[in-house]
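Structure record follows, encoded as C-alpha cells.
Shown here: the complex without one of its protein chains, the others still in place.
First chain written, first letter: the chains are A and B, and each begins at residue 1.
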Amino acid sequence: MTETADIVVIGGGIIGSSVVYQLAQLLDPSTRIVLCDRGPIAGATSSSCMGHLMVTPGNAQEYALTKTSVDLWRGLHEQLGGFDYNPTGALYLAESEEDIEMVPVLHQQFLDQGDQAEILDQKQLRDLEPGLAHDIPGALFYAGDGVVLPMLAAGAMLRGAQQRNPNVVVRPNCAVTGFQRDGDRIAAVVTEKSVIQTNTVVNACGVWTPGIGEMLGQPRVPIYPRAGNLAITGHHVSPIRTQLLEISYLRFAHAASDVDPTQTDRDAGGHAVNMQPQTNGGCLIGSTRQFRGMSKQVNRELLKRSLLRAHRYVPGVAQAPIIRSWVGLRPYSIDNHPLIGPWDPVPGFWIAAGHEGLGISMAPITGLLIAQQIAGITPSIDPTPYLPGRFAL
Amino acid sequence: MSGRIAGLGDRELVVFTFDDQEVNARQGDTIAMALWAHGQVTVRNSSSEGQPRGVLCNMGICYDCLVVVDGVTVRSCTTLVKPGMTVGRGGKS
Partner (left out) sequence: MSGADLTQLDTVLEADVGIVGAGPGGMAAAARLAAAGVRVVVLDEGQRAGGQIYRQLPVGMHNHGVVQEPPSHDDGHNLIQSFEGHAKDGGEIELVRGATVWDAQPGRLWFEHDGVSRLLRCGHIVLAPGAYDRCIPFPGWTLPGVVTAGALQVMVRGFGVVPGKRALVVGSGPLLLPTVTSLLGAGVEVVAALEASSRMRALRAVPAVAFHAARRREAMWYMKQLWRNSVKLQWGWTVFACEGDGRVERAIIGKVDAHGRPRKGTERTIECDVVGAGFGLVPSIEVGMRLGADTHMLPVRGGHCLVVDGEQRTAVATVFAVGETCGIGGAEVASAEGELAAAAILRELRGTTVASAVVSRARAERRAADSMLGAFAPLPGLHDLARPDTIVCRCEDITRLRAQEAAAMHGDSMRAIKIGCRAGMGPCQARICGPSLQAMATGVNACAMDVPVVQVPLKPVSSETILTAPQ
C-alpha cells in the first residue's frame, strides 16, 4: 500500500506525541500527520521512566528550556486532562552538614534566574513532610516542579491532536524499515504496513534515534542508552506528598558523565534517590544511572542502593510493599543537551531526541520548537543550542 | 449470614480490633477469615474510587483484601491473626 502524508513522525513516545500535538495545533487541520511506532504508543522509555517535571536553574539556557516546558505542562493538563498531573513541588534534601552547604548554592541559582525557592530548616522540613527522617538537617523547596504519568499524558496529547486535526493518524505496532530518497531529500518512509510518501520526517525515537539515521546512510548521532533501575510501591502507602531528591542528585543527574558511554563495562553506575508520590498513594523510587548497552535486566545491587537511600530519607518506606522493579533506558546525548531541530545533511529530516532524564520535563517545549520551525514561526525560545547540526560531520 | 461450621473442634480465642471494633477470632485464622466469620465482608476501599471491596481469591493472588496491620499493608487472606493486633481497612482513606 502506498499513501501520502505531509509529515511522518517516527517514535510514539512522549516526545513524538508532543511533536504531533504541537504540529496539529500550529498547522492547518487538513495537514496529514502520521505517527508510527514499532510497538505500543509510549511503550518504551516513556512507560519505564519517572514522571518528573523538573526546572533546572544551573544556567539561563537550560532554565529557559525547562521552565517554559514545565509551565506548558500545566496548560496541557488544563486543556486535555486525562492524565495524572500533580504539582507537588520538589524538596532537595541535604543528608549531612556537608550537603547542607549545597542548599544556599542551589537557592541562589533559582534567584539568579529570577525565580524563587525556599530554604527549610530541620523543623520546617518536618512540618512539611512528617514522614521524613528526623535528622535530615535541611532542604530547598522549589514549588514549580511536579509529577505526571507520562504514558497517559502521551495518549492524552494524541487524542488532543486528533480532536483538532482529524487527519492525524496514530499507528502503533508499525515499524519503520527504511526510506526512499529523491536526491538528498526524503521521498517516502517505508514501514511494515505501507510506503508513506512524504517530504518531512521527524525522528523521535529516543535511544533508537541513531538507528533510524543509519537507515538513511547517516553517521550515528551520539545518543546512548543510560539505564535506570526503578521500583514502585503498592497504593496508599506513600509516607510523602512532595517529590524528593537528594541534593547530591544534581551531581549525578542531568550532568555530563565522565564515563565513556561506548565503554560500558567499566561503568559502576551513579545513584541518588528520587522519590515521587503517585496519585494513587504509591511511591515511585529511582534512580540509578549506568551505561551498559540496551540491557533491561534489573541490577539488584544498584536497586538496593536506591532503596537504601530511600529508607534513609523516608524510614516508613522500608515496610511499604514493592510491587514491581524495572529498568528504563534514558537517551543520553554525549554533550548532555537534547537534539531538537533539522538534520541538515538530509533536507526534510528532523530530530527530536537525546533528552536523557529530562524527556518528560522537556517534551512540550521540544514539540513546540519542532512544530514552530516546521511551520516557519519564530520559536518561543532560542533553539540554537539544541540544533542537531552541532554533531553533523 | 456467615459464621462457623459447628463440630470441627475448637481453638484458642484470639481477640483483635478491626476499625475499632473488637473481633473474636481463633488461633490459626487468617484476618480475612476471622472477619468473614464475624460478618465483616468489606475490608478495603478500592484504590481510586473508594468502593467497598473484600475477599476475592482468598489465596494470596488478587490483593483485593489488603488491610493495614499496625501501619503495614498486608493481604488479610494470608496473614494470621495475633492477639491484640490493630487492623484497619486498606486502600483509599
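The rule we apply is simple: contacts are C-beta pairs under 8 Å (C-beta built on N, C-alpha and C of every residue); 3 or more make two chains touch, one makes a residue touch a chain.
A quick note: this is a predicted structure, and the numbers were derived from the prediction, not measured.
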Among listed residues A:68, A:124, A:167 or A:319, the absent chain is touched only by A:319
Which residue from A:41, A:55, A:117 or A:221 sits in contact with the chain not drawn here? A:41
Which positions on chain A touch the chain that was left off? 37, 39-43, 47, 149, 151-152, 155, 158-159, 170, 172-173, 231, 233-235, 280, 285, 298, 300, 303-304, 307-308, 310-311, 317-326
Considering the entire assembly, which residues of chain B contact the chain that has been omitted? 1-12, 26-30, 33, 36-37, 41-43, 46-49, 51-64, 66, 72, 77-78, 80
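By our rule, only the chains that are shown with their structure count from here on.
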State, to the nearest whole Å, the distance from the C-alpha centre of chain A to the C-alpha centre of chain B. 42
Spell out the part of chain B that touches chain A in their complex, as residue ranges. 47-48, 63, 66, 71-73, 90-93
Within the complex, which stretch of chain A touches chain B? 234-237, 280-281, 316, 319-321
